[in-house]
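Okay, structure first, notes after.
For this view, one protein chain was removed and the others were kept in their places.
Moving on, here comes chain A:
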Amino acid sequence: MKGFLNRQAPYVFIAPTLILLTLFSLVPIVVALVISLTDMDLGGLANFDSIGFIGFDNYVEVLTDPVFMKSILNTLFYVVIGVPLVILFSLAVALLINLGTSRIFKAFRVVYYLPSVTNIVAVAVVWSYLYNPSLGLFNYLLNAIGLPDVQWLTQPTTAKLSLILLALWKAVGLNMIIFIAALQGIPKSYYEAAQLDGASLWQQVTKITIPMLRFAIFFVSITTMIGWLQFFEEPFVMTNGGPLDGTLSVSLFIYQNGFKFNNFGYAAAGSFVLFVFIIAITLIQLRLQKNESDMT
C-alpha cells in the first residue's frame, strides 16, 4: 500500500495542473485545429449541421491574403525592434538599480514596475492623449523646441514605432524584476575576488554579471519574443490596426476575423499559422542556446 502511494503520489500532485492544462490548453488547440478545417461562421455556431468540412482551403486562403501577409510583416517589425529594446532597457535599468546603494533606488524599482501593473485601457487613454495630433504633449514639446509635428499614430511606420514605445514602457518593469532577482543571486565572493585582482566596475559587469545572467537573459528573450509575436492589446486599444493596416498584428487580424466578421474557420487557420510560427522560433532559440552552452 505504501509503495503504491509512493508511486502514485507524484501523479496526484500534478493532476490539477494536468487537468487544467488539458481542459484549457490542449483540448482548445485540438478544437481550433478541427475548426480551422471547416467553414464555420455564425450560422454554424447556431446550427452545427451547416458546418462544412473544407480541408485546407482556409490555410491556402489565409496564406495568400495580402492583409495577413502585411500583419505578419508588421508583427516581425514589432519583434525585431521591440524585443532587443526590451531586453536592453530592462537589463540596463536592473543593473543601474542594483549598483545603487541609496534608498532612492528601491523607490525606482517601484517606479519602473508600475506601468506593468497598470490597466492597458487606462494606459491607452493617457497615451492616446500624449500622441494626440492637436493636443498631444509630445507634439507640444517638439514644437516648443522648434521641431515640426510628428504623425504619431497616423503614419503607418511611425505608428508602429509609437506602439513599440508604449509596449516598451509597459514591458520594462516586469523583466527588470526578473533581472534584479537574478542579479541578487550572483554570489558576492566573485566580485570580491575580482576587486582584489583590480578589476574595474566595467570589467566586473561584462566579465561576471552578464555571463552569470545568461540564463535570465535567455528566459526573458524567449518569453518576450513569444509575447511580442502575439502583440495584440496595444494596436487593439490604440489604433485598431490602422492606419492602412500599418499596425495590424497577426493576433489582431485573427481577432477581427473571428469575432468581428464571424469567420471562425478562417481565424482558426490564421491562429494555427501563428502557433506554428511561434513554436518554430522558440525551437530555434532553444537550439541556439544549447549550442552556446556546449561551447562554454
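Rule of thumb we're sticking to: a residue touches a chain if its C-beta (ideal position, glycine included) is under 8 Å from a C-beta of that chain, and two chains touch if they have at least 3 such contacts; residues count from 1.
Heads up, the rule we're going with is that contacts and distances are computed from a predicted model.
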From "Extracellular solute-binding protein", "Peptidoglycan glycosyltransferase MrdB", "Iron-regulated protein A" or "2-oxoglutarate ferredoxin oxidoreductase beta subunit", the hidden chain's UniProt protein name: "Extracellular solute-binding protein"
Chain not shown: contacting residue from A:84, A:100 or A:133: A:133
On chain A, residues whose C-beta touches the chain left out of the figure: 24-25, 27-29, 31-32, 35, 41-43, 45-48, 132-136, 151, 153-154, 227-228, 230-233, 242-245, 250-251, 254-255, 258-262, 264, 267-268, 271, 274-275
